[in-house]
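Note that one protein chain of the assembly has been removed; the remaining protein chains are unaltered in position.
Labels A, B and C are assigned to the chains in the order they are written; within every chain, residues are numbered from 1.
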Amino acid sequence: MTLLYHKPSGVTHFLASPLPEMLALLREVPCGADILAERLCHRLAIPCNDEAVTVVTERLAELAAIGLVHSA
Amino acid sequence: MHGEDGQPEDRPDVASDIGSVEAPSRAQKSSRRDLLRLSALGGAAIITIRPGMAQAAASVNMCTIAVPDAARSTKWIKSDGTLVSKNTANSYPGPTSPLKAADIKNAINYNTSYPGYTSAQSSAYTNYIKKLTQGTAGFTCFASIQNPA
Amino acid sequence: MRHLQIRIGPAGFRIGSAWPGPLAAMRDLYAGYPMPQDDIPTHTARIEPTRFWRRWIRPQVAICGDHMLMDTVPMALRHGLLAAEMAMNLQMALGERRFLLLHAAAVERGGKALILTGESGSGKSTLAAMLGEQGWRLLADEFVLIDPESMMLHPFPRAVSLKNSAIPEMERIVADQSRFGPLLRDTPKGHLRHLRPNADAIARMDTLAAPALILFPRFGEAPQVQGIGRAELFVRLTQGSTNYIPLGERGYGAMTKLMTLPAAMFAYPDTASGLDIVERYCAEVGL
Partner (left out) sequence: MKDAWPLSRALADPLSTRGFTAQDWTDVISIARAERLLGSLAHRLSGMPLPAPVADAFAQARVQAGFSHIQARWEIEMARRALAPRGIPLILLKGSAFAFAGLPAGIGRLVGDLDILVPGDLMAPAEAALLAAGWEWLKPDDYTDAYYRRWMHELPPLVHRDRGGMIDVHHTILPLTARRTPDADALVADSIEVVPGIRILSPADMIVHAVTHLFADGDMAGGLRNLWDIDRLLRLFSADADFWKDLKLRAARHEMADPVALALRLADRIYATPVDPRLAGYDRMSDGLFIRRMLARDGWGRETRPFIRLAFYVRSHWMRMPPMMLARHLWIKARSRRG
């Protein structure tokens, strides 16, 4: 679990993996869900498949709902 | 999608302060793979800290909630907690007097019934209370009841 | 409006009452407390009739002040003292923006503070009151105030509210009967009696202490001790804080520092074994 204080909203969140890893990757280079899933799998050294893309897409939506990421 | 911090300089106030609580991802490779399995979606990945005991410790157990609130007092409460016209199937008239915080707390935590009401009725009332949002009558009380932990 | 002014730690209160009775009880209970700094209380608490005739006819006491809550149940006039105490609590819980405020009790020894927290009924007040009579200094009962910058604990030695079985327990060990308020029967929290902290706790209310240990007691179960993970500690402390969120980044900073303190949870069947467990934890961390 990673603890995070989000300054713009003043809200505290706990994030479970792989959300912190996803945020770290987006901070390096912003990108869409497909590419993010690939980069994440690469970083975690696991094979990338459709399931991974689905999970990343869902998790991105959760992050967007609390405002930690947003569409360009 | 973009990470907020990936935004250009004209959004200087969007910076996150991430501090690690417990060493993350010292997990085995198999559990790493689990992270990206569909089944992993079942569990909550985000816990947001909400106002806990937003109210005085002293006020806890002291407030009451009218079910439904005064403006909608003619409505009945369905088992899922939504308000419906009276005599709708699976619905009940509200309690004759507002429910007390101590009883609500027990009902939320231990599924107990309200004094004088059946368990089906009680669960409808509790579901109604759980749906209260900020700005609605009774929310302040509900927020103060929310159990620490 | 007839009223009383007192200072408790950093907070100056003005307590107004529509009736003389509760105010007289407050005066006795808070005898010996200092006046607000510069005679300027900045927290106003009031108890008033819910309707004007309710002052005389079946009196109903509403809990009011600068900060108020909707939906609070009016109280009987015989519980007016409790209503006044609750009105004071409300001012702190809803208004405090300098200190991080934890719903907890605290005691001090050798400059270090033990924080006892948990839900109502966990026995934290009783344990703190007991320790306060046994060589520890009582720092706070209802609210623990932490300065987010220095991380020092600022004493807030309010009268301790003893409930039910804790009342006879404390009556047995406190010799000075004038320290007790009237016995309030059948309040919404059961039987209740207030206890003024001892003279030392009041005289040294401006002497700060460094938090050293956080314990979560749980009364009424067989003795059992367990650790608490840091994430869980964080969540429990925030849920027990009345102003964590509105303090913003300062609150977060303070909470992450508190999170690094030694902490544990324990269950205990009676006060004696509870005190025993507390002392063992304290010995472990050199407190």
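Throughout what follows, contacts are C-beta pairs under 8 Å (C-beta built on N, C-alpha and C of every residue); 3 or more make two chains touch, one makes a residue touch a chain.
Computed from a predicted structure; not experimentally measured.
Remark: the omitted chain is touched by one listed residue; of C:Arg51, C:Arg97 or C:Arg280 this is C:Arg97. Residues of subunit C in contact with the chain left out of this view: 1, 10, 12, 14, 16, 36-42, 44, 46, 66-67, 95-98, 246-248. Where subunit A meets the chain that is not shown, the touching residues are 8-11, 65-67, 70-71.
The rule is simple: only the chains that are shown with their structure count from here on.
Distance between chain centres (mean CA atoms), subunit B to subunit C: 27 Å. With centres defined as mean CA coordinates, subunit C is found 42 Å away from subunit A.
Each of the following residues of subunit A touches two or more other chains: 1, 3, 5, 7, 11-12, 14. Residues of subunit B in contact with two or more other chains: 17, 19, 21-22, 47, 49. Across the interface of their complex, subunit A is touched by residues 231, 234-235, 238, 245, 248-249, 252, 256 of subunit C. Contact residues of subunit A toward subunit B in the complex are 1-8, 11-21, 23, 25-33, 36-37, 40-41, 44-46, 51-52, 54-56, 58-60, 62-64, 66-72. Chain contact summary for the complex, subunit B toward subunit A: residues 1-7, 13-22, 24-25, 27, 29, 32-33, 35-38, 40-41, 43-49.
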